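A single protein chain has been removed from this complex, and every other one stays in its place.
Coming up: chain A.
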Amino acid sequence: MADYRDAPLASRPKTLDPAEYFAVSPAKRKAEEERAAIRAQLKRQFQLQLNDPRRVTTIEDPALTRWTYARVSNVYPTFRPTPKNSLLGAVCGIAPLLFWYFVFKTDRDRKEKLIQEGTIERPFQLSS
């Protein structure tokens, strides 16, 4: 490749680093080639399906299917109670119920006490 020199204030990006291309170990290079071959196969399958004139269905994406399955149908089997998620459940699921019970009960009891004493102020004439 052309002989790029580093700019004085900017470092060379990783893709232009000669070590990336010329100092790669054979094992790493072989692994990269295998991965590229798999990618090329997947792209080929997609292009074949995309340009098939007789296709009427949508192209199925197996990654999307796996992701949807995991998010929708595989939640409980992969759940394990941990301290963090038990705390989350208690904070979001149980504590608010108790909190709001006390808030409403106190507010309503205060209003009931005012009504019993007769000192409640009803500035507006509203049905409810």
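The rule we apply is simple: a residue touches a chain if its C-beta (ideal position, glycine included) is under 8 Å from a C-beta of that chain, and two chains touch if they have at least 3 such contacts; residues count from 1.
In this section, contacts and distances are computed from a predicted model.
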| item | value |
| --- | --- |
| Per UniProt, the name of the complex member that is left out, chosen from "Gamma-secretase subunit APH1-like", "NADH-ubiquinone oxidoreductase chain 4", "L antigen family member 3" or "Organic solute carrier partner 1" | "NADH-ubiquinone oxidoreductase chain 4" |
| For chain A, residues in touch with the removed chain | 50, 55-61, 64, 67-68, 71-73, 92-93, 96-97, 100-101, 103-105, 107-108, 111, 126-128 |
